[in-house]
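Complex shown without one protein chain; remaining protein chains in place.
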Amino acid sequence: MSESLFEVQVMVNGLLRSGQVPARRLLSDFLRHDLELTGTHVGCEHGVCGACTILLNGKAVRSCLLFAVSVDGQEIVTVEGLVNQDGSLGSVQQAFQDSHGLQCGFCTPGFITTISAFLDENPDPTVDEAREAIAGNLCRCTGYQNIIKSVMRAAEIRRATDFSGSGIVTA
Amino acid sequence: MKPAPFEYVRPSSRSGVLAALSEAGDEAKVLAGGQSLIPLLSMRLASPKVLVDINRVPEFSTLHITDNQVVIGPTVRHQELFDSVAARQAVPLLAQALSFVAHPVIRNRGTSVGSIAHADPSGELTAVLALLEGVVTIESLRGSREVTGSDFYVGPLESVIMPGEVATKVTFARLPVNMGTSCVEVARRHGDYALAGVCAAVVLDEERAVDRARISLFSIGPTPIVVDISQLLTGSRSSTATFIEAARFIASTVEPEGDIHATAAYRKNLVEVLAAKALKSAYENALSRVESPR
Partner (left out) sequence: MTTRTFGEPVLRREDPRLVVGKGRYLDDLGHGSYEAAFLRSPHASARIVDIDVSAAIGMPGLIGIYTYDDLDGRVAEPLPLLIPHPNLTGGRTGYPLAKEFVRHVGESIVMVVAENRYLAEDAVGMIEVLYEPLPPVVGIAAALAGDRLVHADVPENIAAHMVQEVGDARAAIASSKNQLSLDLHIERSASTPLEGKGVYAIWDSDSGEMRLWSSTQTSTGVRAAVAAKLDLPLQKVECTAPDVGGGFGVKIVHPWPEEILIPWAARLLNHPVKWTEDRREHFISSAHERTQLHHVEVGFDDSGRILGLDVSFSHDNGAYTNYGIIVPIITSTQLLGPYKPVTYRVEFKSLYTNTVLVTPYRGAGRPQGVFAMERTMDAIADFLGITRDKVRSTNFIRPEDMPYDHQLIFQDGRPLIYDSGDYPASLEMLKQMIDWDGFKEFQHEARKSGRQVGIGIACYVEGTGVGPYEGGFVQVETSGRVNVSTGLTSQGQGHQTAFAQIVAEELGVPIEDVFVTTGDTRRFAYAVGTFASRAAVMSGNAIALAARNVRSKALRIAGDALECDPRDLEIIDGSIQVKGDPTHSIQLKTIAVLSNPLRYAFDESTKAATQFATGDTSKPPIPDGEEPGLESRDYFSPMQSTFASGMHAAIVETDPDTAEIKILKYVVVHDCGRLINPMIVEGQIHGGVAQGVGGALYERMEYDEGGQLLNASFMDFLMPYATEVPFIETGHLETLSPLNPLGIKGAGEAGVIPGSALIASAIEDAEGFQIRKMPISPSELWQLRIDHQSGLIPSLKAKEIQV
């Protein structure tokens, strides 16, 4: 009565990764346990909290609401992949440090990927737009004040470094 | 919370999808966006034997806008439809409603056809289909059929789609220039399902008074409720009072249910408040469309 296994091949943070998993293996679990990229976190498994958010072909999506088999052949970026080429913190990551945008850090990876994708499309947001952009992710520690500041700071860092592209590096 | 095991097929063609669904019968579920389905699987509230993943059928992801229609394939994501300028111009109500659907990250994966097929009476697009009499094309190995507007809905989370069938497109007619629309709702939190919501469509006559008006309600009944209030509003202009009166009438016809988030009486009150707002807004939308046609 064992389940069939499917071969899944995905580009993750610029590297080709693969695994053999049952169809029901959630992408969040595939990343965390099969690929041991534990930066993506699981807070609810029903798509509401956003801690599991990753970038699929450049778009922010909930990895707990995807099966690994469904993304075979596609490209994923996780929080680990948002560091700069030289290993320094990416713009959004640096912004979170500068603005005290995290406390326990559990929700943070989901915010970082979400904000990264948001700023790719909207490099110069207003505070209200920043708040709206993060309004689908839950945080219990920060009261969101400094996360909104982190969005604005990230935009500032990107402008200052003459940013172009989403900073994906081979991890 | 992990899903129970299932067989998984991912056909790369329309015929492959139909064959897989036919073979599995009522033991199959279609996986499109998965944003509604996968939580049910993870909570083990549903455990289909077969999951048919339709995301790799190239023609399914087509969003096609012509002079007359907006044609939405079953794997077109909410966000794509929302971002489409052409779709917005042809059927503005789609974008108006989509702005309330969940959050952008969910919209990046969730599909509009999937949402319509899911038949959630709290779904904004469910109400849009009913109001605008959008046409759902349902296919199976036996052939294809079309179902229009409210006829598509049977009950909460239940459409007319039978085992072996799948919705392969939803078609909306381009709105005439003299039709304006709006969508309003009240939700507990940003992005939540509405406690009550109203979509409205108002058509103007040559003198720019109201000729016809229809609304559809979501989160109020087991399926979207469509009310035609043309009789009450014909010939009126921007008089808030007439919209309020029409809204009062609409509210008097509904008997919503209460739940942990809102009482029945409050929902009824919301219908009245929101219907007035929606009608006024649709009227103003119609005026601006007529005044500056594209």
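Here the chain labels run A and B in written order, and each chain numbers its own residues starting at 1.
The definition used in the following text is that a contact is a pair of C-beta atoms (placed from the backbone, for glycine too) under 8 Å apart; a residue touches a chain by one contact, two chains touch by 3 or more.
Remember, predicted model here, so these are calculated numbers, not experimental data.
Please identify which residue in B:A95, B:A167 or B:A262 touches the non-displayed chain.
If we include the chain that is not displayed, B:A262 is the one touching it.
Write the list of subunit A residues that the hidden chain touches.
1-3, 22, 24-25, 32-33, 36-46, 48-49, 51, 78-80, 82-83, 89, 93-94, 96-98, 100, 102-109, 112, 131-132, 134-148
Go through subunit B and note every residue touching the omitted chain.
1-5, 43-44, 186, 188-192, 195, 260-263, 265-266, 269-270, 273
Just so we're on the same page, only the chains that are shown with their structure count from here on.
In angstrom, rounded to a whole number, how far apart do the mean CA points of subunit A and subunit B lie?
The computed centroid separation for subunit A versus subunit B comes out at 30 Å.
Give the list of subunit B residues in touch with subunit A in this complex.
1-8, 10, 31, 34-35, 38-39, 41-43, 51, 53, 55, 79, 102-106, 108-109, 190-191
Using the touch rule from the top, collect the residues of subunit A that touch subunit B in their complex.
Residues 3-4, 6, 22-24, 26, 29, 45-47, 50, 53, 56, 59-62, 64-67, 69-70, 114, 118, 133, 135-136 of subunit A touch subunit B in their complex.
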